[in-house]
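Dropping a structure here in structure tokens format, bear with me for questions.
With one protein chain held back, the other chains of the complex are shown just where they sit.
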Amino acid sequence: MQKNCIYLDNNATTKVDPEVIEAMLPYLRDFYGNPSSMHTFGGQLAKAVSTARKQVAALLGAEDSEIVFTSCGTEGDNAAIRAALLAHPDRRHIITSQVEHPAVLNVCKQLESQGYQVTYLSVNHQGQIDLNELEASLTGNTALVTLMYANNETGVIFPIEEIGARVKEYGALFHVDAVQAVGKLPLNMKTSTIDMLTMSGHKIHAPKGIGALYVRRGVRFRPLLIGGHQERGRRAGTENVPGIIGLGKAAELELLHFEEATKRERKLRDRLEQTLLATIPDCEVNGHPTQRLPNTTNIGFKYIEGEAILLHLNKYGICASSGSACTSGSLEPSHVLRAMGLPYTTLHGSIRFSLCRYTTEAEIEQVISVMPGIVEHLRSLSPFKSD
Amino acid sequence: MQKNCIYLDNNATTKVDPEVIEAMLPYLRDFYGNPSSMHTFGGQLAKAVSTARKQVAALLGAEDSEIVFTSCGTEGDNAAIRAALLAHPDRRHIITSQVEHPAVLNVCKQLESQGYQVTYLSVNHQGQIDLNELEASLTGNTALVTLMYANNETGVIFPIEEIGARVKEYGALFHVDAVQAVGKLPLNMKTSTIDMLTMSGHKIHAPKGIGALYVRRGVRFRPLLIGGHQERGRRAGTENVPGIIGLGKAAELELLHFEEATKRERKLRDRLEQTLLATIPDCEVNGHPTQRLPNTTNIGFKYIEGEAILLHLNKYGICASSGSACTSGSLEPSHVLRAMGLPYTTLHGSIRFSLCRYTTEAEIEQVISVMPGIVEHLRSLSPFKSD
Partner (left out) sequence: MWDYTDKVLELFYNPKNQGVIEATNEPGVKVATGDVGSISCGDALRLHLKVEVATDKILDARFQTFGCTSAIASSSALTEMIKGLTLDEALKVTNKEIADYLGGLPEAKMHCSVMGQEALEAAIYNYRGIPRVAHDDDDEGTLVCTCFGISENKIRRVV
């Protein structure tokens, strides 16, 4: 199996930090009890879980009691949306955007079929929503506004607090999918308008299979997964103790590395982006130049197809991803780039590079050195270039 | 922290098999990619996931495509129940039993409040349902019968195939919570009447945070967690690859050890049970003498309280659990033992010992040697004994 690569696909998933694995191992190997047990062997784990909860709370600027552990970002999004609707049983309207992750978008689509009215806010060429459109959509019937903090494909950031201020005026609940924002943007729930916020472990160097949902104190919450009393009745199921410990450690490390890592990633990302734009003709950045995550660049290469670029990069051991969801089993081009109104010429040839704190200068230089050749080669095969 | 103990609480959770951890580690450390990715580094994991799916399918006598990975038993139960109701939108009746796990029972209670009619089958003193009551409850309006294979507190086994045959006559779906049965009883979905079956990793020496749901081919299934296309659209969320690998390995090991382990556990369990009954006055087994898991014994000690027994056992490093749910944050005595109509004298003083393939004879002898003294001591404090 392929063990090493130049991994620039950190918005898809990240390497588990070795310190995180070290922190987890005793809980996989030795401390396998159930934290709800009466005996010390199990019960002692409640304390470890509570430390992890504090670590996650610290990353979000939240209180411990506001953190609910989940199995992934998708679960958090699903749970938050369902809970918001149960908290406002008399309201039947939801606002979201056209560029949300499927974990939000597909839930909203299902709710439409169940009689909810859903507004999908549009975005402009740079991936931004229009606050006037938001205001015009809000009514007393709006139960929930659910928007992402930062887009997974383009990195474009929504002005969450400006949005939240408007949402509050209508008494709706405000859920934010921050799966891509956590660890990349400073967050402070204490001074925020956000009612619920989703995060996922495997995007911040914790393992897959663990996530968290922030639920503001006082927000009426009913669980999606129903059963035992775990997570103070907010998420049933035996606690994934090793995962929780890993998420706690990862949160601690994100906080520790935050300043220096985001600065570094931004510098490397800018170097990559600017060099590619300068050395390759007919390409452009998809998204907003500044309202963007520091680690993400999504570049459209005209006249060629994303999957082909990815496979060439793969030959060099470079991992990136395509705006095109050919990647995920569906053959449609990215709903995000389509919503941004990208011309067909670039829609199919967009590549996302997403960095992390492990990304090195040498890796970036390697990408810079191979990309022009790949693009040139593929264009030489393309019937469009010459048009 | 306490690292070693005589662990007789395997129905609560189990030790992760060292081989399972070894199998998982490369996927935690090195192969951290996303199986849905285009690049080899991520995409190669799809193969590993598919091997694990085969291993799980083999344990259940199912086909690979019938296995959906979940995050835990609770998720499996919740997903199966919701899916069954969506598959039968015109039917509004559910049959379950009074002794189900909260992951089933509390979902049913919520559905009642949403207008579904729920029949909770009663059980007799030995924890068994009455097939006549089942037949009398089944109607053309029954969407789902959801029953456990084996009870987590008493180990009592329901006659699942006899039940299933009746369920099929009414065209209802049949979901079985087999969280406690998997690995302890032989299962073969190919010749079974079961439509959906829940299992949980941490009960079979896989880690916490992973489980699986069997969905018979042809059963209309709609996912509980909605989002991306993972698990062929049946469970969204980035796959918990290390967890899946661990579950696959654990399933393989369960199959490998099955014959010898269940035989050994039964022998040790019987030795424990018979000796305690012989040496301690006023105690009796809760459950059926033979229709029972080989690893479980639940014994009621009259005139004393379960938590007190557990804490004394804890002092000797013995982990067991109490029928009384004082253990789980709720202060009510076990709903299972209450449903069995246990006399008040034993209801509060019931202890479950649950063994696994690691349980040794020496451990059982240690329990046998300390229990009489503990019971005698606590009875000497009790105001009832002398009455």
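Order of writing sets the labels: A and B. Residues in every chain begin at 1.
One rule holds for everything that comes next: a residue touches a chain if its C-beta (ideal position, glycine included) is under 8 Å from a C-beta of that chain, and two chains touch if they have at least 3 such contacts.
What you see is a predicted model, and the numbers here were worked out from it, not measured in a lab.
Novice: Identify the residue among B:T275, B:T345 or B:Q366 that touches the chain left out of the display.
Specialist: B:T345
Novice: Can you work out which residue in B:D77, B:E100 or B:E305 touches the chain that's missing from view?
Specialist: B:E305
Novice: Would you mind spotting which of A:L8, A:A23, A:M38 or A:L224 touches the chain that isn't drawn?
Specialist: Among A:L8, A:A23, A:M38 or A:L224, only A:M38 touches the chain that is not shown.
Novice: Need a quick check: the contact residues on chain B for the chain that isn't drawn.
Specialist: Within chain B, the residues touching the omitted chain are 303-305, 307-308, 311-312, 315, 324, 326, 329, 331-333, 344-345, 347-348, 380-384, 386-387.
Quick note on the criterion: only the chains that are shown with their structure count from here on.
Novice: So in the complex, the part of chain A that touches chain B is made up of which residues?
Specialist: Residues of chain A touching chain B: 1-3, 5, 7, 9, 12-16, 18, 21, 24, 28-34, 36-42, 44, 71-75, 77-78, 101-104, 106-107, 110, 200, 202, 207-210, 224-229, 236-243, 307, 310-311, 313-314, 317-322, 326-330.
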